[in-house]
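To keep things clear, I will list the structure first and then write my remarks on it.
Heads up, one of the protein chains got dropped from this complex, but the rest are sitting where they should.
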Amino acid sequence: MTSFGALFKVMSRGRFRIMNWLIVGDFALVIATMMWAFATDGIQAGDIFWTTVAWSILAFILAFILLAIQTERVYTRDTYRLLPLGETKLYLTDLAASLIMFIYFGVIQLVMYAVAEAIDNRYLMKFFGEPSITTGQAIKGVVGFVILGLAFVILCWTTVSLVHLVISATNNFLPNTSRRLINFILYVVVIFLVVRITAFLFHEFNNVGQLIAGGGTTQLLINIVGVLVVAAVEAILNILILKKWVETIPN
Amino acid sequence: MTNVLAIDQLGYKHNFKTILHDVDLTLEAGKIVGLLGENGAGKTTLMRLITGSAKGTGTIAVCGDTQAAHHRSHVSFTEQLRGFTANTRVDRVADFYRTVYPDFDGARFEELVTFLQIDTSLKLAALSKGMKEKVIIALTLARQVNLYLLDEPFSGIDSMSRKRIISSIIKWKPDDATMVISDHYVSEIAPILDEIVVVKDQTVYAHKESDAVREEFGMGIEAYYESLYEGSVQHD
């Protein structure tokens, strides 16, 4: 049987490379933007920091999508599906490999923020002035924000997988006409879900702000657990569908 | 365990279309079996059902175990390396196999690479069809399992490579392992086959020992196979 370690190694190798290319690309864009700004208007205070953040948001979205694609590929490729191990291990290792690579990407981004902040002569500190909250509260807020964010990333991935796996499973045994109908219904359901989740997300992130101010953590914890429970239910469904119905792409 | 494979009442439908039905097939250990049939007869599907890559009805026991997830540690299939990007080098693919398959024998793989004249520094995208097939054969045979499934290993391959692949099969097949080779062109592999299984009319139409065919009908494997399609030999 293939061990978790071995599987994780082969699954994360390609994803690690993709993340590194993304980091290099992101970094190059920040430098290019700054050079362009320097040549035209000159660099103002805060420019370096905000440029880094702006490109970083795009890079985060790309990282999320590229990792989702890598995660999905595993389900229908013989290269992975023929490995001597159960679907549960395959699915969870696949998800873990993407999550760890996403965290790796996030850590590098944080380092880039810190460097930008330092180069920018502690711009952010001046911008906010005297902090109205204690350092402890700030750390708590940031950690809560990061964990909730990661929980959402997991939920999004399990949702995308659920849709794709259901489509893949139904495609095997339904005739073409009902197949199109099912696909259509599924896409509608997904779009609805995405809208709902996004709304929920904005609401939550507003809450984080209030929570930092108020210092209450119970509500945040409940929300994180809630998101993870939904993700877990989806993950169980995904594993079940994968095991019973999802076929690989034929030779 | 004398039976490597025991299939009972296997059926498979795709989009309401029957691809295979009522398939019963038992294969003993240590055999080389030719899986013959026209293109689209269901040879590949039968192999995919055995590996668990396709989901059908009925039971398939590999080494006595009917659970699909357990088949994978007993079966080595010529998968087409779709999990890799086109710019992956052959030696990286081999590293992948070495890492994830506990039964992958690195020394054997090296021997096969030498024998089949494979350049492992090439990228997958740079491989000719024949070279890619040789890489796949080397990877498949480097695993130590009970059942090898080679899906059309000779299609689109020049005759020199074909001879090398056939020799590598004779050389490296473990004595107690069974090997199923699917092909729609029989004559070249006929001398190495213990048995033939003919897939026709969406099921296993005939299953015979090759030398029994020669003795019983006084005809070659290819002639026999063709006669089944023309309906001049009654099967049992």
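By letter and in written order, the chains are A and B; residue numbering begins at 1 in each of them.
Basically, a residue touches a chain if its C-beta (ideal position, glycine included) is under 8 Å from a C-beta of that chain, and two chains touch if they have at least 3 such contacts.
Here is the rule we use: contacts and distances are computed from a predicted model.
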item: Per UniProt, the name of the complex member that is left out, chosen from "Inhibitor of KinA", "Transcriptional regulator", "Thiolase family protein" or "N-methylglutamate dehydrogenase subunit A"; value: "Transcriptional regulator"
item: Where the missing chain makes contact, among the chains that are shown; value: B
item: Residue in contact with the excluded chain [from B:G11, B:G30 or B:P102]; value: B:G30
item: Touch residues of chain B, complete complex, unshown partner; value: 30-32, 163, 166-167, 170-171, 173, 175, 187, 190-194, 210-211, 214-215, 218-223
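Please note the rule applied: only the chains that are shown with their structure count from here on.
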item: Centre distance in Å when chain A and chain B are each reduced to the mean of their C-alpha atoms; value: 40
item: Residue ranges of chain B in contact with chain A within the complex; value: 13-16, 44-45, 48, 51-55, 69, 72-73, 75, 77-85, 96, 99-103, 151-152
item: Chain A residues within the chain B interface of the complex; value: 1-2, 6-7, 9-10, 14, 73-74, 77-87, 171-176, 179, 243-245, 247-251
